[in-house]
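A single protein chain has been omitted; all remaining protein chains appear in their positions.
Chains: A and B, in written order; residue numbering restarts at 1 for each.
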Amino acid sequence: MANILTRLLPRERTFFALFTEVTANIQAGAEALADIFKDYRDVPSKVSHVKDLEHRGDQLTHQIFTKLNQTFVTPFDREDIHALTGKLDDVLDLIDAGATRLVLYKVDKIRPGAIELADILVRSTQEIHAAVSRLEKLEGVLDYCITINSLENEADTAVRAAIARLFQEEKDPVEIIKWKEILEVLEIATDKCEDVANILEAVVLKSA
Amino acid sequence: MANILTRLLPRERTFFALFTEVTANIQAGAEALADIFKDYRDVPSKVSHVKDLEHRGDQLTHQIFTKLNQTFVTPFDREDIHALTGKLDDVLDLIDAGATRLVLYKVDKIRPGAIELADILVRSTQEIHAAVSRLEKLEGVLDYCITINSLENEADTAVRAAIARLFQEEKDPVEIIKWKEILEVLEIATDKCEDVANILEAVVLKSA
Partner (left out) sequence: MANILTRLLPRERTFFALFTEVTANIQAGAEALADIFKDYRDVPSKVSHVKDLEHRGDQLTHQIFTKLNQTFVTPFDREDIHALTGKLDDVLDLIDAGATRLVLYKVDKIRPGAIELADILVRSTQEIHAAVSRLEKLEGVLDYCITINSLENEADTAVRAAIARLFQEEKDPVEIIKWKEILEVLEIATDKCEDVANILEAVVLKSA
């Protein structure tokens, strides 16, 4: 990834541009989800906006795979581009899954813990976007990865506390089933952010 | 994977033969599961037939690992053979998990959505079998992978609708717990089919 090499292979740079667009889109998805929780009105149209972002993510995923298929020299390992694309897609799928469940389960009010988890997810996606934006120059990527890992631990603690409280305060088992899943989907999304961080770490380690 | 090379290394071809046997077996498993849902009679013996197919799958998995261990030159990356074998095994494990739960949970009648999901799973395993059957010649593999990916999206939509309906129509929380899991197991099986497709894509991309 020496500077001269990327200048000689200008088309290859657009992998980085595509990934940066993917991660900006994921961050927008996480922010839109957090906004639903914070201002629980007009929910179906907000959920539908998250779905639009998810479709946009699918298109970008498809563009990356097509480009990968047509490109002989890739800026980092072909398999890592493949794995990174897949995991980034998972993050947005889970954000969409969280939003969709609010409508499908006819959730009428937000429970404690959901906002906190959505905020952790927003911060994780911001870190991912920052890391991917700097991936070409490899600057500071490992530091972002460390933060993403610690946010995942934070989400883990938050989801445990929220679920404990759910069992304490809610007596209707059907409500428990629904909310336990919504909270867990948010936490799994931060898990997938950690998977993304692990791939980014591996990419950096290999190119070191 | 040039033709002359495979002729000079005839024993290596049997990896493809083994994988094709594995995927035919998985397809048979998915079809047997769909048949249980469609004609919900004589369930224990049908579930036991799925278990037999799962055991057959385990034997084939073991044969591939043993062969991998004894083979110096493999027809595609050793790690990909390993990963593909593992993910194919996961698909059949989940088919078996779905079937087994019907007996373990003493399910007495089939709910809406299960047949549709089982049918999507049958189609996914048909596509996997078609892709793997053509892996040696690399013909059309990527097209099958695209179909498997879109079937996974279809399953995702179907499972969401089926679970929303479950919450709407079923008031017994224990029934909700049982059926939510059965429906989710079917959906996770199609997720694993997508993982298989991703490995197949990576194999094709590397050998391009």
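Basically, a residue touches a chain if its C-beta (ideal position, glycine included) is under 8 Å from a C-beta of that chain, and two chains touch if they have at least 3 such contacts.
Keep in mind that what you see is a predicted model, and the values were worked out from it rather than measured.
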Among B:Thr14, B:Thr100, B:Ser133 or B:Thr147, exactly one should touch the missing chain; which is it? B:Thr100
Which of these, A:Val43, A:Leu142 or A:Ile188, touches the one chain of the complex that we don't see? A:Leu142
Specify the residue from the set B:Val43, B:Leu68 or B:Ile115 that touches the hidden chain. B:Leu68
Residues of chain A in contact with the chain not shown: 142, 156, 160-161, 163-164, 167, 171, 173, 176-177, 180, 198, 201-202, 205-206, 208
In the full complex, which residues of chain B touch the absent chain? 65, 68-69, 78-79, 82, 86, 93, 100-101, 104-106, 173-174, 177-178
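One rule holds for everything that comes next: only the chains that are shown with their structure count from here on.
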How big is the rotation relating chain A to chain B when the fit is done on Cα atoms? Please round to the nearest 5 degrees. 120
Calculate how many whole Å lie between the centre of chain A and the centre of chain B, each centre taken as the average of the chain's C-alpha atoms. 27
